[in-house]
Every structure is written in C-alpha cells, then in structure tokens.
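Take a look at the following structure, please.
All protein chains of the complex are present and in place, except for one that has been dropped.
Read from first to last, the chains carry the letters A and B; within each, the first residue is number 1.
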Amino acid sequence: MSVELYDFDQAMAEFDPVLGLEVHVELNTVSKMFCSCANVFGGEPNTRTCPVCLGLPGSLPVVNAKAIESAIRIGLALNCEIAPWCRFARKNYFYPDMTKDFQTSQYDEPIAFNGWVEIDVDGEPFRIEIERAHMEEDAGKSVHVGLSGRIGDADYSLLDYNRAGTPLVEIVTKPITGTGAKAPAVAKAYVAFLRDLMLALGVSDVRMEQGSLRCDANVSLMPKGATQFGLRTETKNVNSLRSIEAALHYEIRRQAALLAGGGKVHQETRHWHEEGHTTPGRSKETAEDYRYFPEPDLVPVAPSPEWIAELRETLPELPDRKRKRLKAEWGFADQEFADIVNAGALDLIEATVAAGASPAAGRKWWLTELARRANEAGCELAELAITPAQVAELQALVEAGTLNDKLARQVIDGVLAGEGSPSDVVTGRGLAVVSDDSALAAAVERAIAANPEVAERIRSGKVQAVGALIGAVMQEMRGQADAAKVRELVLATLS
Amino acid sequence: MNELLRATASELAGMIADGEVSSREVTQTHLDQIAAVDGRVNAFLHVAADRALAAADAVDAQRAAGEQLSPLAGVPLAMKDIFCAQGMPTTCGSRILEGWLPPYDATITSRLAQAGVVVLGKTNMDEFAMGSSTENSGFFVTHNPWDNTKIPGGSGGGSAAALASFEAPLALGTDTGGSIRQPAAVTGTVGVKPTYGGTSRYGVVAMASSLDTPGPCARTVLDAALLHQVIGGWDPMDSTSINAPLPDVVGAARSGDIAGMRIGVVTELGGEGYAPGVEQRFAEALEALQRRGAEIVEVSCPSFDYALAAYYLIMPSEVSSNLARFDAMRYGLRVGDDGNTSAEEVMNLTRGAGFGAEAKRRIIIGTYALSAGYYDAYYGSAQKVRTLIKRDFDAAFTTADVLVSPTTPTTAFTIGERVDDPLAMYKADLCTIPSNLAGNCAISVPCGLADGLPVGFQVMAPALADDRLYRVGAALEAELAAGWGGSLLDQLLASPAGAYLEGGLR
Partner (left out) sequence: MALTPADVARLAELARIRLTEDELSALAPQLDVILDAVAGVAEVASADVPLTSHAVPLTNVFRPDVVGPSLAAEAVLAAAPAAEDGRFRVPRILGEEQ
C-alpha cells in the first residue's frame, strides 16, 4: 500500500504544525528505581532481577533517594516548579513486559511542572514550554521470535526483565506552536538540548542508541491561521536525533496529503522505520483506560524547600547559559558558533581551550579533520578515541614547529589507532619535522643541483618558482620538514 | 488431652527453654494432632513436617549448645498461606498460584526463623484473603472446630481453626477488613490487627495494600503479644512501615491493669442487625471490665455507617490492581497456550479459569470504581469517607482510651448460607472495617458463647497504642476465665462437640 505524501514546502504553505514531545530519560543511578538490583545496560538476561522488579507476589517497592534527587534537579534545570507534595500513581494496563501489570508512575501530581527552556535553531531562539517532568519505571525487554522478528507476526516472545524497574524521568512539553517549517528542526534541537542538559547534570548516560533517551513525537496540522488543533499522531520510540527530524518531516507530509485530499488524520500511535516512513499502531479511539490511582505501597514525596535549595546549588552551568558565555568569550561569528553547536563540539572545544589551545585552533581541529573522521566512522565527535587534551597537545606541537599540518594528520591517525598521546605517536612513528639544518641544507643543495634551470630562474628574480624546489626537498624529506623553513633556506642559498 | 497441645505458647517456650521437653517433641505432637483432626477441620493447605522438625532440631541444638533462646523459640506456628516462605508452596488459597514456590522469604517469615519459631505449614484462606468464611478458598472449605457445619470465619479461617482445634498454639493472619479478628471471634481465639505499618507487609501477598495488616493469632492474649513482639517493628523493605519502637505489648499483656481506663462503647456498632446473644455477652464483658476498674463511656462515630461502603470501594479497587500480575507470563497457572493463542488471550483464559467467583466480583467492581468517569463518585468519595472515619476515631479517642464493640454482629453462620448473597457476607466485617480504614489497631478476645458458639469482644486503640489492646484484652480474659473457671476453649474440649479434638492423643 503506497502512502501519499505532500510536498513539504507546499504543506508548510497550507498548514501550521503543532508539536508535542515526550522524552523518556533513563537515570544513571547505580541501583534501580524501587529495588537494589544494579542499573546497568544489557547483560545476561534476567540476572539483574529480584522479587521487587519481577513484581513477585508480596514484594514491595522502596524509592531510590538518588532518583528523586535526579528528578528534582532535572525539574530545576527545566525551570519547573517542584511539587511540595506529590505521590506516585499506578498506571494499570496489561502487558507482558510489565511485571506487575501496572506501571508505577506519576499522574496528576508530577514532581516537577510548568517549566520552559529556550533552544536555538540556526540562530533563531524558540521557547519550549514544559508541561511536566515525572518519575516512573521502565519495563522489561522482549525479543519477538518468528520469521520477521517483528512483534506483529512473531510466533512467540522472550522476556528479559533486567531493564524492568530502571528509573525514568518523562519530560512532556506543552503544545509547541509557531515553528512553521522549522518544526522538525525544532524537535531535533529540543531533544539535542535535553541530551546536553542531562549530560551536564550527570543524571543520565543519554545513549539514544541504547534507549536511555527515547522520544515520542506528537504532531498535528491545522490550516494556516486556524486556532483549533488538528487530530494528532504520536510516533513512538524515535531513537536518534536524525530520526526525529525525519519522522516529523514524514508525518507532516503524510498528514498534509490526507488533509489536502479532504481526508482526516486518525488519532493513533505510529512507528518509525529507519528506512524512512511511519506505520500505524494502536488507535487512540480504543485507548486503554489506565485507571490511575495513588500508589498505596509508596508514601508521598514531600521535598522541603531546604532540600530543593540544596539541590539547586548542585546544578552545573546549564548548556544554554554556557553557550551564551562561550560565544562571547570566543568571539566567533554567529554562523561559526552555530556550526560548533550543531556539530556537538562545544564541550570538546571548551575542554581543548582549557587545555591550552586557542578557540580558533580548537574549532579548526574539531570541525575539519576530526569531524571528517567522525563522519567516516559514523560516530559522534565525542566518541572519537581522542581527548580534547590530546588535541591541545597536537596544536602545541604544530605551533612549536615540530609538526606541520600534514604530519599532524598522521599523528591523529596514530592517536585514533591507540598509539598513545600525540608526542607518543611522534616518537613512535618518527614523524617530527626535520629541523636538523645540515640535513636540510644538504637536501636543498641536492635539489638545486638537480634543477639548475629552476635555480637560475629564482636567481634572476622569479621567486615564485621556489615552490618546485620546496616540493623536491619535501619529497626527499618524506614530508618531515617545515615548508617555511625550506623556503627560507632555498632563497638564502640562491641569493 | 495431651498437655503439650493444651499448653499456651508461653508455657511451651518456658518448658523448651528449661529442657523439660524438646522442640522436636512439641512439634511432632502438633503434627500428630494435625494428622488426627485436620481431616475434619481442613485448616491446612500444606503441612511442612520435615521442615518443621528440622527447625525444631535446630532450636534443640541451640539449647544444647547453651545458647540463649528467644522467647518463642521452638514453639510451632501455623502460617496463613499468604506469607512467602522460600521454597514452601504459597497459594493464597488460589488455583492461579497452585504449585508456586516463592524464591524469597517475607520479612515476617525471616523474623520467625530468627526467633526459632517452628512453621508447621500453611493454612487455608479465602482466595487472596477475599472473604469472611474461608468458603472462597480455591481448594476446600475449612470447618469451625466448635461446629463443623459452621464457617470458621475468614479470610484467615484456616489459622483460627488450627488454633481452636489445638493443631498449633500460634498462627499468623492478615487483616484487611477483619480477616484476623472475625475468625478469632467465631472460633473463640484471640486475634490482633496491629497498627497499619506496625508489621511488615514485605513478602505478604497483597490484597488491598493500604489496608492489609499482618498480625498475630493465638489462644491467649499473652501468646498474641509474644508473637506480636517477634514479628512487629520497622522494616526498611516496606515503605509504609513505621520507623518507631513497638510499644511494650508483652508487658501490657502481663499486666492487664485497666484501673481508671476510659472505655468507649461505639453507639453505631450495635443495635439492629446484632444477634441478641452477641449483645448480651458484650454487655457482660463491659461489666467485667468495670469490675476491673475501667470506666465505661458512650461515644458516637457517625461516619462508621459509611465504613462498609467505603471499604467495598477502596478494597476492590486496590485488589483489581494488585491481582493484575497473575497473568500467566512469569509464574503460576497458564491456560490456553497452544502455540497459536496470543498472550492477551492466554491472560484472559488463565484469569477466567484461575480466579474464583469472589475474586472476579471484586476485580470487576474495582475496575469499575477506578475507571474513567466513575473514579470521583466511587473511589474519590470512598477516600473522603476514609478521612471522616479517621476524624471520628480522633474525636472518640479524646474521650476514651480505647473503643469497644462486638467483633462481629453474629456468631458463625452455617457453611453455604451466604455464598450467593455477597452483601450479607460482607456485613460480617461491619465492626472490624473502621480500624482498617483508619489504620489504627484492634484486637478480638473471646467473651463467651451464644447458642453454643463463640462471641468476640473487639477493643480498638489509636495507631501505635497497640499496648492498650493487650492491657484491656488481658484484663477481660482474666476476669472472664475467673468466672468460667477456665478458658472458653476449655468449654469446647469439655463438650461432646469437642470430643473429636482428643484425636489419637489421649
């Protein structure tokens, strides 16, 4: 069945999108939310479970204090109010990955609510209103066994409850309007913002590929100028920044085609497929009745103003403020700075500068040579096996004349290959620029002797011909010479 | 009857500690009594003879090694089949859990083991503690030792019947709406619902989490206090457990001093619907307490009239959620898994087949009360009534130190009489429910017979004032025994109806 898609620009000319984003953040506490099983990704199935996270008859939850602290710190960082008194609630629904067949969550009394964040999309600021940030627990994981490995046509499923009971904070936005065609980019920037924020807070590993940050993206369209929101779809578990943008782009085109064709959007959940489309899931018209009620097994959480103030003290400089500060300190142009942010290189360059390099040098290495390596490896800059301190060391070697740019690239190869620090690689590969004047001088003499007519032209004042002799010398020195120095020597010899 | 069977837990512990008898002999004697009479009483779902004897031997070895024994060391106990004990079948009286062996111990189970209490086995109960007669067990009906055609009360009918038939001197129960006190009342035994949060719920299979209270069952007030002392107190594994020292319940039970105590009779827990014989015994008990120096006052708790209704909304709501986990995926019964049937359908089929009628009724009522559009009118209103009942208690406890009432409006009814009339069944818990809703503590003590069947006297005290229950209970027990020339159960043993309890052990 082929799905009709509208042209995106055309869609944006006719409709206004309304976004709603629900982001689940797995907290990096050492133990689980309600029991003392280790909170670690993966591992042998069902080896990190106990009566509590298995929901065995008789077991009872006890709240992890660190999870509460993390939730409050997240709330504060999102400019939320912190509830002076709130409860957990049971969200009742049957599903094999939920060991109790209810999720311990929060309902009408979230720990944090009414916040906002300001994000930046290509230099344009957007204010995102936060409805709530609440605490809950993650479910177990199922593997669907069958021909396709997909849930719909599996023969049976296998369940591993290691993840069951992992602490989660769910962050829900209010409807986001006024983004126009930037809606997909806004969503992506918002999730990237949250990812950076969680990293800065140190509350989560935010590894999207491991599911420690997951996004459900709601979108609806309304005719330009209308105020009544349209029916929305919720695309579940979009698990990379790129997919968030792509999934929303797709949904907007799909919904626009439906609406423009006189049809209507089904209020439903949809699944994103990495090949680039969404498919329908559960229809919201038959949505479950979750029968929320206050969790009787857990007592209310009532953080005192003093405790909240103490936690506020622990907040690091938050990414948006840091961004403003660094932009002013470094003095880059808007676009140059935006490139740094978009490349996810801000913290890396900051650390490189802290290790002694200039901002310009930090930007040069991370956004050119290292960005190319990350792209080739299909990973994030931060995942490259080189530290900011090593980049600063590399730059210092260049500035000291020990390395030229070409050699520096070889040194990067060495560092990435695990050969140690830049100086280790220089020593190990014998890569340093040859600064032994007699060896260089001999090479220059040989070059002049081998190219008498070029030498003659230089002697007669055609200084631009010097490039040919420099090339010859560099070739002989296998690149390990400072080109500027070679030029100096050639000219001095021929003058 | 064998004196080891008639002895109180306190006496047995003393004899074991003094080396007059071994725990093995005490344990074996009770196992023999179970073998002799349980065919008629049906109190036990599972008898763990080997385990019990091994535990008894361990106590005997401790004693032989000269180790200090804890106050109930070596004494046998019958455990309601709702407490998890690692590797011991735990069914909660339900087919859906048949064959399940918990991989862990309840906190109370561990504390019993620590104290050297010997667990004889698991006792029958209404399925997941839902009932007032033990007729809702998925396995069989337990009979009242006083009259085998009568119910032993519920949901802890098995534990109460085990005590009254001298199969065990101690037992454990859970009280959500009266499941310890009502069986105690109708079997002539003692049952205590401690302050909510005063005994750990960890490892006790949940029926209604905000109401469930594990507690001691015994034949004497002192024995109940000794058991309370072993099982009670803060447990970090239960978030609702109270981190405060347990009041001196044993000291209170030994003292029984109620001189100058103000005892409040609750107007709303009497009158219409209460059997004349029950009211008569209750009045006599009040006189007995007066003779001991207590002052009787009248108190009114008008919201108690709504307690039953509020209870039958809050309890099933929590039940509907707590019993969701019995879904055939991880443990317990699985029905209809033919390789093609979906997980959803297997859940439907298993729960349809595995739960009994009362469990289904309550799950569906709870599902209804919590569902969108009905929550405020039902669950929300019930929680407001809960506030009103707490306020009534608070007010009453300013004029009285304890409140009293009959434990149940009638004596044990006949097996089968109320099975098709759920509402009539629910009324058995009329007097016990308010304390569960408010979270305070209460005890039922035998106060005589009406038409040959036991009547219970209920004492209610504020939260964390559990010692007052034992003080009043001990006073009443002593005063009545003085009049009767023995305990109420002595009257059963002396009557032809109790002849079978002599078993094979004369």
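As a convention for this text, a contact is a pair of C-beta atoms (placed from the backbone, for glycine too) under 8 Å apart; a residue touches a chain by one contact, two chains touch by 3 or more.
In this text, all values refer to a predicted model and were calculated from it rather than measured experimentally.
S.K.: Of the chains that are displayed, which are in contact with the missing one across the whole complex?
M.R.: For the complete complex, the undisplayed chain touches A, B.
S.K.: Of B:Phe139, B:Tyr368 or B:Trp484, which residue touches the hidden chain?
M.R.: Only one of B:Phe139, B:Tyr368 or B:Trp484 touches the chain omitted from view, namely B:Tyr368.
S.K.: For the full complex, which residue in B:Gln33, B:Ser303 or B:Gln458 touches the chain that was left out?
M.R.: Only one listed residue reaches the unshown chain, and that is B:Ser303.
S.K.: Which of A:Pro51, A:Gly362 or A:Gly414 sits in contact with the chain that's absent?
M.R.: Counting the whole complex, the residue in contact with the absent chain is A:Pro51.
S.K.: On subunit A, where is the contact patch with the chain that was removed from view?
M.R.: 29-31, 35-38, 44-51, 54, 62-68, 85, 87, 93-97, 139, 142-144, 146, 151, 154-161, 236-237, 269, 281-282, 288-289, 291, 293-294, 296, 298-303
S.K.: Go through subunit B and note every residue touching the omitted chain.
M.R.: The list for subunit B reads 100-101, 103-104, 195-197, 210-211, 236, 239-240, 242, 303, 306, 308-310, 312-313, 320, 324, 327-332, 334, 337, 339, 341-349, 351-353, 355, 357, 360-361, 363-365, 367-368, 371, 377-378, 380-388, 390, 422-423, 426, 436-439, 463.
As a convention for this text, only the chains that are shown with their structure count from here on.
S.K.: Approximately how many whole Å separate the CA-defined centres of subunit A and subunit B?
M.R.: Their C-alpha centroids are separated by 57 Å.
S.K.: Under the stated contact criterion, what part of subunit A meets subunit B in this complex?
M.R.: Contact set of subunit A toward subunit B: 50-51, 54-63, 90, 92, 94, 96, 99-102, 155-157, 159, 289, 291-293, 296-299.
S.K.: Inside the complex, what are the residues of subunit B that reach subunit A?
M.R.: The contact residues of subunit B facing subunit A are 83-84, 90, 92, 97, 100, 102-104, 106, 201-206, 208-210, 236-240, 317-318, 320-321, 324-327, 329-331, 339, 343-344, 347, 367, 370-372, 375, 379.
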